[in-house]
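Only one protein chain is missing from this complex, and each of the others stays in its spot.
In this document, chain identifiers A, B and C correspond to the written order of the chains, with residue numbering beginning at 1 in each.
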Amino acid sequence: MPGSTFGQTFRITTAGESHGTGYVVIIDGVPAGMPLSVDDLQPDLDRRRPAQSKVTTQRKERDEPEILSGVYEGQTTGTPVAIVIRNKDVRSKDYADIKDKYRPGHADYTFDAKYGFRDYRGGGRSSARETSVRVAAGAVAKKLLASLHGIHIVGYVKQIGELKTEVFDPAAVTLEQVEANIVRCPDPQVAEQMIALIERVRGQQDSIGGVAEIVATGVPPGWGEPIFDKLKADLGKAMFSLPAVLGVEYGAGFRVATTRGSENNDVFVAQHQSIMTETNRHGGMLGGISSGMPIVLRCAVKPTSSLPLEQRTVTRDGEPTMIRTKGRHDPCLLPRFVPMAEAMMAIVLADHCLRGRAARMREE
Amino acid sequence: MPGSTFGQTFRITTAGESHGTGYVVIIDGVPAGMPLSVDDLQPDLDRRRPAQSKVTTQRKERDEPEILSGVYEGQTTGTPVAIVIRNKDVRSKDYADIKDKYRPGHADYTFDAKYGFRDYRGGGRSSARETSVRVAAGAVAKKLLASLHGIHIVGYVKQIGELKTEVFDPAAVTLEQVEANIVRCPDPQVAEQMIALIERVRGQQDSIGGVAEIVATGVPPGWGEPIFDKLKADLGKAMFSLPAVLGVEYGAGFRVATTRGSENNDVFVAQHQSIMTETNRHGGMLGGISSGMPIVLRCAVKPTSSLPLEQRTVTRDGEPTMIRTKGRHDPCLLPRFVPMAEAMMAIVLADHCLRGRAARMREE
Amino acid sequence: MPGSTFGQTFRITTAGESHGTGYVVIIDGVPAGMPLSVDDLQPDLDRRRPAQSKVTTQRKERDEPEILSGVYEGQTTGTPVAIVIRNKDVRSKDYADIKDKYRPGHADYTFDAKYGFRDYRGGGRSSARETSVRVAAGAVAKKLLASLHGIHIVGYVKQIGELKTEVFDPAAVTLEQVEANIVRCPDPQVAEQMIALIERVRGQQDSIGGVAEIVATGVPPGWGEPIFDKLKADLGKAMFSLPAVLGVEYGAGFRVATTRGSENNDVFVAQHQSIMTETNRHGGMLGGISSGMPIVLRCAVKPTSSLPLEQRTVTRDGEPTMIRTKGRHDPCLLPRFVPMAEAMMAIVLADHCLRGRAARMREE
Partner (left out) sequence: MPGSTFGQTFRITTAGESHGTGYVVIIDGVPAGMPLSVDDLQPDLDRRRPAQSKVTTQRKERDEPEILSGVYEGQTTGTPVAIVIRNKDVRSKDYADIKDKYRPGHADYTFDAKYGFRDYRGGGRSSARETSVRVAAGAVAKKLLASLHGIHIVGYVKQIGELKTEVFDPAAVTLEQVEANIVRCPDPQVAEQMIALIERVRGQQDSIGGVAEIVATGVPPGWGEPIFDKLKADLGKAMFSLPAVLGVEYGAGFRVATTRGSENNDVFVAQHQSIMTETNRHGGMLGGISSGMPIVLRCAVKPTSSLPLEQRTVTRDGEPTMIRTKGRHDPCLLPRFVPMAEAMMAIVLADHCLRGRAARMREE
């Protein structure tokens, strides 16, 4: 079974390659009666697009979405919403170099191993440009979640290299704070240092990794399925489906390795007629089902594999050679990763929002 | 859509609760012609079962599997393999305590929020006992992978509390080394310290977390699907579907946050007619597709939530109260987590092994 | 992908073979809070079982279901309901005959072609005995539909050989009328003739085909999905998944070939505050979505392939030979087909009942 579809009830399917004609996503399962237009999609697409600032790649392409179907008189009809984004800044450059050489850290070799050959232009199907249509679908999911439950999803850069911010309350970070600087770190002082670090790394023809934190507030308790489709499992899959992610953790995350149960357990309390926990080391899910507390997760994102620096590698035939990636690459993926991860979180939550409607004999 | 099914081509569906009649798993998609008997299942079930040593819970129950279908004259027939494990040591104890109180760190509250009520006996569907049938299915998957590709999957405990071992070559750890001690740490000296630590923690009526590392060797390059069903995404989902997992990372994992691209990229080289990488910071997958290098992942497992220590919580009605879990719980989940995680890795790999057969016009 | 799972939101997975240990079905997606016990399953199982009357096979086996999971204190919990039915009357007879010979009309040859070999005892996985667990799952679905919407599903035999009944109003046939005779034809006079015909055919060591009609009343308008998962498409798949079905038709069915649009269209009218059609040639679905009118379909069921009469065939090696099926077979499949088809209709409707909850922004 092929793997271009994600989700069960709010379900997306994508197609497209970096240097082909364009990308398309079909979102099946958007309920009827939600206002929707391209204006809902553009802001997040602009947050994801290249060349948005001096810390990203300078490849110029504004992603302009076209809604092909599923919307009538400004409202979703219940039938699938298809969104097309055409490729524009497709340089007819010479790809002979990567045609026969395997770029370290990229999927060139693994695609060849799988399919026997590949569309090597700009990475083809493995290009991160595929996330453009995921971000568009994520904007639809965000609108659904906000309309139905007042849910808000905000992501931000928490760490780049050794520079790290400790936001005291992840659930209080606002989109405005995040968008106040080009590196998307809500801590203005650390943000400035991060920007300086990225510029230094770029000057060294190198790249650098980091960590992003994504938070959803307003998710009601009871979302997620008990066994395989735990909310944490589906979110984990969603995050790992993004390029360059090598680690995902919730709440206390890897720190749980060194803690005792008596320290780690979050105590239940009753406040304002509802049950919650005093602390949120569990990251908003217990038994894989939402607890009503903010959902908090972090992704480790590796340094960009494409480097202007010369690197050793081999050709398709196994001959040792050198490779150097000319041109336009992000010295750090994190700033543009934030909207991608928000989108995937929104898609998972929209799916479980609708799936959860079948849990009881009668809907409340 | 409910969530008791996992996998596409090698597909498992489980049912059962901790204190009900028993558990069942249906494994659909086992190819015809593989020798199979209960003897293939018992060893891993014994590695998972409670009361296997002084560092685990003392709840006594040996899981005895019955193969209900799908095997004829000692061979799989291509039709679904159903395996039943009946519950035995089901104590008719008084559950009044947890019936009305929410245990911290457990799914009691979230199940109530989802379904309106719950089978509270021993955690019901959220009990880790459900992993018994996953381990049985994993044993089938392991046999398939070993038969077809000589793939071996070995997991072990890497860290408990502050005690950590650095295995120099994860791919060289053997099942014998792991099983040589009750804590399943292949480093005998660290293992001894870990056992002492767990006993100390148990004496304090507390519990402790840790990290397990799971490794698959022999996976050919080219497994996994490019976008959503990346091997790392499906493995991530599989691991997060296990109870108590709060973090998953591959290869260099969260350390990538502090590294440069020039350090992190693994260099391709040709050896013995095949292409590989000199190092394995990528954890065996590039673009989400296997590279032929060992697949290496780590899971952060939280300290057991059930504690003999008294903890604060609330009742269903929100009244503050105290709770204390009598009895039989693991002071540290890690030793028994190892076979569960191996099983889930095997199930994912078996699935992609079969899925990959459709990638090209003609099979090789 | 294997094919032992059916449905999306109300989803069943079956395993088991005719002469193995037994059968199991896992029903995932039964909403929490529905009363359920084995007493709900037994009546339909008894309607399906062999040896229920002189017009069926005399193979004696009463199907006694065990609910393994998903029910607590007499109510469904929202977690999967597993039902096991063990095989009992498994005669250790000599199967050498069918081991090497291909029975005409059976799946012996096609299973060998698919898997390379087969469990030939009693047809193995291809035995109609697999429908026992479907009937059990169907009983759960029927209860769900009756509880939530007052939906009732009744099937009956409409034709055997040339004997045919014209029920004037399919929606008015009751279970009592159907169960009033052993052939399950609600027309008592035709029923008597049918019984005589079946006995005559049996005396000739032959078998005979027929047509069953299945009707659901009370289905609200709006169930089904517009394109591939039309209600008529999912019902069609469900019916064709039953053994021996060679034709399925809705409403006017094949008669539409000879009618004009002006005759065939059903006119909309308003009655008692609701919109309906004057006639029901469309069979209760328009555009594949339920119209609120009774859902009416018919299945053509072939004569039993197993015959006491000697038939020509070949061995596995292609050698011409003769075959004769000793013993216990239904001279006509129709009376026992009725509960199977009702079950599959119930499963499809339960699935779409729950799926439909996601169609609009807010549930009504």
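In the analysis below, a residue touches a chain if its C-beta (ideal position, glycine included) is under 8 Å from a C-beta of that chain, and two chains touch if they have at least 3 such contacts.
If you're wondering where the values come from, they're calculated on a predicted model, not measured in any experiment.
K.L.:
Touching the left-out chain: which of C:Ile98, C:Ala216 or C:Leu307?
P.N.:
C:Leu307
K.L.:
Tell me which of C:Val211, C:Ile295, C:Met340 or C:Cys353 is the one touching the absent chain.
P.N.:
C:Val211
K.L.:
Which residue from B:Val38, B:Ala51 or B:Leu148 sits in contact with the chain not drawn here?
P.N.:
B:Leu148
K.L.:
Give me the chain B residues in contact with the hidden chain, please.
P.N.:
Within chain B, the residues that touch the unshown chain are 1, 8-9, 29, 31-34, 78-79, 144, 147-148, 226, 354-355, 357-363.
K.L.:
Tell me which stretches of chain A touch the chain missing from the display.
P.N.:
1-5, 8-9, 11, 13-17, 20-24, 26, 28-29, 32-33, 66-70, 72, 75, 77-82, 84, 114-119, 121, 124-125
K.L.:
If the missing chain were put back, which residues of chain C would it touch?
P.N.:
Chain C touches the chain not shown through residues 1-6, 8-9, 14, 102, 104-107, 109-111, 113-116, 125-126, 130, 159-162, 201, 204, 206-211, 220-230, 232-241, 243, 245-262, 264-270, 273-275, 277, 282-283, 285-292, 300-307, 309, 311-314, 318-320, 355-356, 358-360.
Here is the rule we use: only the chains that are shown with their structure count from here on.
K.L.:
Between copies chain A and chain B, are the contact residues mostly the same numbers or mostly different, with half as the line?
P.N.:
same
K.L.:
Taking each chain's centre as the average of its Cα atoms, which is closest to the average over all protein Cα atoms shown?
P.N.:
B
K.L.:
Give the label of the chain whose average Cα location is farthest from that of chain C.
P.N.:
Ranked by distance of C-alpha centres from chain C, the top chain is A.
K.L.:
For this structure, which two chains share the highest number of contact pairs?
P.N.:
Chain pair with the maximum contact count: A-B.
K.L.:
Report the inter-chain centroid distance for chain A and chain C in whole angstrom, where each centroid is the mean of the CA atoms.
P.N.:
A distance of 45 Å separates the two centres.
K.L.:
Indicate the whole-number Å distance between the mean C-alpha point of chain B and the mean C-alpha point of chain C.
P.N.:
Chain centroid spacing, chain B to chain C, equals 39 Å.
K.L.:
Between chain A and chain B, what is the separation of their C-alpha centroids in Å?
P.N.:
Computed from C-alpha means, the inter-chain centre distance equals 26 Å.
K.L.:
Can you list every residue of chain C that touches 2 or more other chains, as numbers and ranges?
P.N.:
In chain C, residues 1, 8-9, 29, 32-33, 78-79 touch at least two other chains, as defined above.
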